[in-house]
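What you see is the complex with one protein chain gone and the rest in place.
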Amino acid sequence: MTRIGILGCGRIGQVHARTLRGMDDVTIVAVSDFFAHAAETLAAACHAEVRSTNDIITSDDIDAIVVGTPTDTHFDIIKAAALAGKAIFCEKPVDMSADNIRALITWVEQAGIAFFTAFNRRFDPNFANVQRRIAAGEIGNVEIVTILSRDPSPPPIDYITSSGGIFRDMMIHDFDMARFLLGEEPVTVYAVGSALVDPKIGKAGDVDTAAVTLTTGSGKICQISNSRRATYGYDQRIEVHGADGMLRAANVLENTVDVATGDGFRTAPTMNFFLERYETAYRNEMRAFVAHFSDRTIPIPNIQDGLHAQILADAAAQSLESGLPVNV
Amino acid sequence: MTRIGILGCGRIGQVHARTLRGMDDVTIVAVSDFFAHAAETLAAACHAEVRSTNDIITSDDIDAIVVGTPTDTHFDIIKAAALAGKAIFCEKPVDMSADNIRALITWVEQAGIAFFTAFNRRFDPNFANVQRRIAAGEIGNVEIVTILSRDPSPPPIDYITSSGGIFRDMMIHDFDMARFLLGEEPVTVYAVGSALVDPKIGKAGDVDTAAVTLTTGSGKICQISNSRRATYGYDQRIEVHGADGMLRAANVLENTVDVATGDGFRTAPTMNFFLERYETAYRNEMRAFVAHFSDRTIPIPNIQDGLHAQILADAAAQSLESGLPVNV
Amino acid sequence: MTRIGILGCGRIGQVHARTLRGMDDVTIVAVSDFFAHAAETLAAACHAEVRSTNDIITSDDIDAIVVGTPTDTHFDIIKAAALAGKAIFCEKPVDMSADNIRALITWVEQAGIAFFTAFNRRFDPNFANVQRRIAAGEIGNVEIVTILSRDPSPPPIDYITSSGGIFRDMMIHDFDMARFLLGEEPVTVYAVGSALVDPKIGKAGDVDTAAVTLTTGSGKICQISNSRRATYGYDQRIEVHGADGMLRAANVLENTVDVATGDGFRTAPTMNFFLERYETAYRNEMRAFVAHFSDRTIPIPNIQDGLHAQILADAAAQSLESGLPVNV
Partner (left out) sequence: MTRIGILGCGRIGQVHARTLRGMDDVTIVAVSDFFAHAAETLAAACHAEVRSTNDIITSDDIDAIVVGTPTDTHFDIIKAAALAGKAIFCEKPVDMSADNIRALITWVEQAGIAFFTAFNRRFDPNFANVQRRIAAGEIGNVEIVTILSRDPSPPPIDYITSSGGIFRDMMIHDFDMARFLLGEEPVTVYAVGSALVDPKIGKAGDVDTAAVTLTTGSGKICQISNSRRATYGYDQRIEVHGADGMLRAANVLENTVDVATGDGFRTAPTMNFFLERYETAYRNEMRAFVAHFSDRTIPIPNIQDGLHAQILADAAAQSLESGLPVNV
């Protein structure tokens, strides 16, 4: 029985709690949150205790923590948890600063703990299927990766200003996906971007429409594009062109129905909300983490993956500012 | 809190138990099965007691029973449960004999209990979406309904011989779907069929490939075709042609990936196993049943729906034998 | 150089003339039409002469005739042309009476001429592809054929009354397609039908919504459905379920564009007009006919195919009237 403590009882903490409750070999021992009410509600639903974050990190009756607190709390939590020898499941990004992540890597490695960076999209059945088939050689050498991500609508300006910018907040997922699919580290990053969706985002110093080009040492190319708004829903597609063929994951639609009228054939829209769209991915990533306790596999993506994605996001931000490609 | 007893702890009983466990306002009090081990295993997973079927039916601490036992036990169980005033969730078919179902209707109506016939496909999100939009008038008057169902592979011959035949065992779902989509009772039934998949099925007195034509009083037409085998998986499609357009539910594929090679673009296969294909439908039908206890809605499909589907199946079997259309 | 005479300069005669003009080894020598103006216009476009129908049939400088005149003129034209030893390309139906066609078969066989019945859909690249792959064994033994045909809108009532009814006028194409795909003659025919699109069609003694079930000697099944109206355009689909897989030809859309909005993803409508939808088929069927003159292949479909389709149409009409299946 793996004993879990959940730090942060917000939306994502609740998602993970639900997955954990459905597992036979796991128990949620305790939860914590800055807001007492949030912690109490989740504790009741999970038949768990409310404890302080610190107590959870140092409790003897807890094997692993799930970190769903705000990003600026991650550093201290991870350091303390590593010292306490807890396995860590950490929401992305690990930290806004690559240097901080480097420091944490030292602590994590010294402690020899399992550290899982929750890039959930790797566990989407569609994207995972693409990667598995690439790895199995189905399309030969990967040559061009194309990633298109659009959110249904922009977050509030308040969120934007503290988000670290579109590359660190939104495209970070695509940077990890690029690494996952390329099977090789990018060496150059070039970014362009504009505030086309909402001029207030531009005034806040960010962009809402962005595109990045990555190249790897062996000459593979990845193109990513993001928009903070898509009237047609949550648009999440990847495609990989290889020497022997092309693999492509289309959007997940709300249902398989289409209607025919004089205007053509109309399908359902895409699943619109990320918690719903990636429901299976959230479940699968937690299973991948928890598997560590039964089979001692090292969970992937790990903290190094968290660092690499952050480095790409930093480079993209720097490229956008300078107008020049950045070597990484 | 609705208190449930589960009769029958086989594959389908386990599916319903899993759904019920995930509900906040429901508790599984007891389970029963002819095989003690099956009952004990499910009881442990549900924190429920093992009782005899009879005890469950007559227990004061149980509000509703879920009937997942073999079809030939349904009659006695339903009669007893109606007398005991229990709400009933019953797997299809209610009974192999339409006359028996008519008798049960009398008991159920006298008892004034809720009776749910588990035609799960009505609760598939795709098929439900089609029906909702028909009811909302999106395609005007329904004129032609086309239903195509193919199983991945035929069941064992032992199963075939006790199944009641393809119309009562397999096409029964499509008869219910036809009624659901036509919004009107069929008045003629014409069936053809052959044993093309396996001559042993023919020797057992059944067919494995069958097609039925239904007409309604107002002249609507429904065409159904079934095969006991489809090399490409579990094929489940409907399409409804109306005065103002056409609605269509395609198959559910395993994922959204396609691969391009010199042979063309290849998608994933259909979900292959009915428990997986209709996972959401099973969840949704149980929710529809349980909703009765909070909002006093009369669950649909009810026992009359169970009877009507059986009448169509009987008529199809009679038509196949006589080679003539049958009026119902 | 094959020398052609065109009888009938209406819409379909013009289509065939255009195809013939684009061929290197063919010359259109003469054309005829009941309306002098129509004949003169087409003659001018083709650099051909206007002659009387009789003159064309008996001209020494003509090898083959293309019959695009009204159906009730076919009998006399075919008989005379057979006597004159001309090869014949004849629009469907050959004649409204199966007995008349039987009589013509005698004349045609005695004359030893090539006779092509213009069931154009066999030459649609999509449907032809399906048939070719069936013949190559790609899906094993054919078990269930499903044919769905809907016209965009019903013809004028005047047309309906002289059309011979939906089975002889519209479904005749599907009967030929069924034979083409089944690879075996149907032995039973059961038809149902209603006037749902326009009650005036019902008053005229016809139906506008119809479904037919065919069975063959070996137990193959074919389901056909027709509607005289589809708001979403000209709907023409086939699907063939076989022992080893399923082949399916989807509609031809106006273009490959889709648009994504909050309502979903919307494609173009189907090609709406039969001359446009089957443009390639019309070209290909004429090439198949003309190939006879270079390589002496016997053109298929021939007059026997014309007869068989007519027999099925007659049987369907009889079944609709009697309410009973008809053996053929």
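Per-chain residue numbering starts at 1, and chain names A, B and C are given in the order in which the chains are listed.
Keep in mind that, in the parts below, a contact is a pair of C-beta atoms (placed from the backbone, for glycine too) under 8 Å apart; a residue touches a chain by one contact, two chains touch by 3 or more.
Being a predicted model, the structure only gives us computed values, none of them experimental.
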item	value
Contact partner of the left-out chain, one of A:230, A:252, A:271 or A:307	A:230
Contact residue for the chain not shown (choose from C:251, C:284 or C:310)	C:251
Interface residues of chain C (partner: the chain not displayed)	22, 125-126, 129-130, 133, 138-139, 244-252, 254-261, 268
In chain B, positions touching the absent partner	230-233, 235, 253, 258, 260-269
In chain A, positions touching the absent partner	141, 143-144, 146, 148, 150, 188, 190, 192-197, 209-211, 213, 215, 218-221, 223, 225, 227, 229-232, 235, 241, 243-246, 323-325
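Here is the rule we use: only the chains that are shown with their structure count from here on.
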item	value
Chain A-chain B separation of Cα centroids, rounded to whole Å	40
Of all residues in chain C, the ones touching two or more other chains	230-232, 235
